[in-house]
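So that we are looking at the same thing, I have put the structure below in structure tokens.
Of the protein chains in this complex, all but one are displayed in their positions.
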Amino acid sequence: MSFLIYGLKRLVATAPILLLVLVINFVLLRLAPGSPLDREAELPHALKVKLEAQYGLDQPLPVQFWIFLKNAAQGEFGQSYTYKNRSVREIIAEAFPVSARIGLLAMGLAVVLGCLVGALCARRPGGPLDQFLRVAMLTGKSVPPMVLAPLFVAIFAITLDLLPVAGWHGGATKALIGPICCLALYDVAAIGRLMRGSFLEVQGQKYITALRAKGVGEKRLQVRHILREASLPLVSYLGPALSSILIGTVIVEQVFNIPGLGRYLVNAAVNRDYTLTMGITTLAAVLLLVLNVFSDLVLAWIDPRIRLT
Amino acid sequence: MLKRRLFFSAPSPDSTSWQDLSSPSFSMRIFHALKSRPSNSIAAIYLLVLAALCFSSGLFVPYAWDEIHFVSEATGPSWQHWFGIDDLGRDLFSRVLYGGRISLSVGLMSTSVSVLIGISYGAIAGYFGGTIDRWMMRLVDVLYCLPYYFVIVLVMVLFSIDSLYLLFVVLALFQWLGMARIIRGQVLSLKEQEFVLALRGMGASHARIVFRHMVPNTLGIASVYATLMVPGVMMQEAFLSFIGIPFTVLGTDGVHKPVASWGSLLSEGARYFDTAPWLLIFPAFFFSTTLLAIHFLGDGLRDALDPSLKV
Partner (left out) sequence: MPISSRDLWFSLRLLSLVMLILPPPLRAQHASPKALHQAALSVFRLGNTREIDSIDPPFVDGGDANLVSRTLNEGLLVLDPATLRPQPGLAESWTVSSDGRRYAFTLRENLRWSDGSPLTIQDFIDAFKRNMHPETGAYYAAYMDVIEGAEAFRASGTAADWSKVAIRQLSLRELEIRLKEPAPYFLELLAQAIFLPQTVRTQKKAPGQGLPLSSGPFRLRSWALKDKMILEKNPYYHSATSVYLDEVQVFPIEDPKTAWNMYRAGELDWIRSLPASLIPKLRKMPDFHSSPILNTIYLRVNTKDLHLKDPRVRRAISMAIDRELLAEKVLREGQKAAYTFVAPGIEGYSAEPIISLDIPAARRLLDEAGYADRKKLPELAMIYPSNPMSERIGLALSAMLVRNLGVRMAPRNLERGVFYDRLNDLRYQIARSDWTLEYSDPRSSLEKFTSANVMNNLTGFADPTYDQLIATSSVEWDQEKRWKGFRRAEEILVGEQAALIPLFTNVSINLWKPYVKGMYDNPRLYYSIRHVRLERSTQASGAEKHRRSVQQEAKL
């Protein structure tokens, strides 16, 4: 019961934040100089006025925002300014699964590998494997995607010819490998470090020793107790990390020519495409908030002490 | 209430005496931390040498970082140009060092600003507790939830911000949140020490207690967290430069031009990798090793000051 209440409380708390985010983004976009109707071979002024009316750009800001909110609540963001005849919804519906798939897979890989690495390190802290892996993880954290991605393409795709150079290829596995590896490396390193510290701390706790003394099997111990507590920081880390991966794919999407959200966003911002930009940032904000709440809930589920405070 | 462990530890078992918590022992502890493991000192020395080289590069490089020569093509390392040149004939060695100056400055300055803000904010919130604390932390929560990456990109792109100094500020504005939280946590526990009561009894003002006594004790964890923040900031700057947001500075010939930060060098290098791989390799090497050194340093500091830190 307290779990549900806690969940509800968290959800309610996020609503005003979401609103704030939308207002900020909206205002920023409108304030910025230039408008989506800019062209070099200019539109005659009369026509520009007419188009602005059509897109609702001539109304006072609060009215525009209210219209936007009403529509957004129904998932309707209007037509994109740059990709005519395509609704923002369509574009996002096409691009989001792409970014999501890459992001989720990369994160999934990072979690699995990271936990593995962390566990390996924690077995013999200070031992040769631990030391080696620690250095490896630090190195992983020091090689950002903007360095890794071009190198990856150069080595695996061009020189060794193992993978396709670029393109989405409808999501075929071979097209996914490159982007996922480039994205995942950093998080494997981060998660590895996190989990190492976490495993170490939990392992050293007295109640684990007590359980061992009681005769609880190693396997049961590992999964039910150690993992459960050690995964707390991981869950906290995952929330914001996942949503930032969605954004952080900009580079990977560029180098691998993938039709994902990150690239759309930068292009939309450059073209001052109000509707598309608002659509993407709204989605990102919602995701970020929902994931945060979700991770808090998972935390609360794993560690009952948290919901009681 | 779930009690959290104290985030600092002094060598002596009795850590409640307030004399142990004052500044001098802090810097000593840092120094000992550095000496304790060779990797720490190597990292520190590397960073110091690199920083010295980068910031003094103007004095000894044969070519200015923005000196253009009209050449037929980019060429690789040679005796004349140790790291080679790009297609506009600019010396890469000079540019990498200059880029280091920029990236390190951004990293250090942004981090310093956010540390200042973060510590003050967190200390005040933690010390006063109660409603003040609740509302201050709520603000932090809200700001934490903002998809700030978007906001940064949007702001820089839409308003065509090209001043490097503005970038420091913008980055700092989002970095201080984590620091605030950590410091607050620290101060919350410190608050319950006896020495605070003693100080209040002596009539010390709130400001004095917070800034002269609490804050110095948080410097340990603050410095660890700060060192861990710097790479993040550097990577953000690199990201912004990489996706094409330009920053201008006054060049050596008196004309403003796009700055050669490591991020922009990386993006250029990536573009020309096929024909001029050195353009990517050298900046990447320096960028990565610098990040690595900072990570080592941060880890070393943390391990020495308090290994149980989950930071």
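As written, the chain order gives the labels A and B, with residue 1 at the start of each chain.
Just so we're on the same page, a residue touches a chain if its C-beta (ideal position, glycine included) is under 8 Å from a C-beta of that chain, and two chains touch if they have at least 3 such contacts.
All values reported here derive from a predicted model rather than from experimental measurement.
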Hidden partner chain, touching residue among B:74, B:172, B:190 or B:209: B:74
Full-complex contact with the absent chain, from A:5, A:19, A:112 or A:155: A:112
Touch list for chain B against the chain that is not drawn: 66, 68, 70-74, 87-88, 157-158, 160, 162, 244, 246, 248, 253-258, 271-276
Chain A residues that touch the omitted chain in the full complex: 32-36, 38-44, 46-47, 50-51, 82-86, 90-91, 94-95, 97, 101, 104-105, 108-109, 111-112, 115-116, 119-120, 123-124, 153, 157-158, 161, 164-174, 176, 218-219, 222-223, 254-257, 259, 263-264, 270-272
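The definition used in the following text is that only the chains that are shown with their structure count from here on.
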Inter-chain centre distance, chain A versus chain B - centres from mean C-alpha coordinates, in Å: 23
Contact set on chain A toward chain B in their complex: 14, 17, 20-21, 24-25, 28-29, 31-33, 138-139, 141-144, 146-147, 149-151, 154, 194, 197-198, 201, 233, 243-244, 247-248, 250-251, 254-255, 265-266, 269-270, 272, 277, 281, 284-285, 288-289, 292, 305-306, 309
Chain B residues touching chain A - in the complex, by the definition given at the top: 1-2, 141-142, 145-147, 149-151, 153-155, 157-160, 231, 235, 238-239, 242-243, 263, 266-267, 269-270, 273-274, 277, 280, 284, 287-289, 291-292, 295-296, 299, 308-310
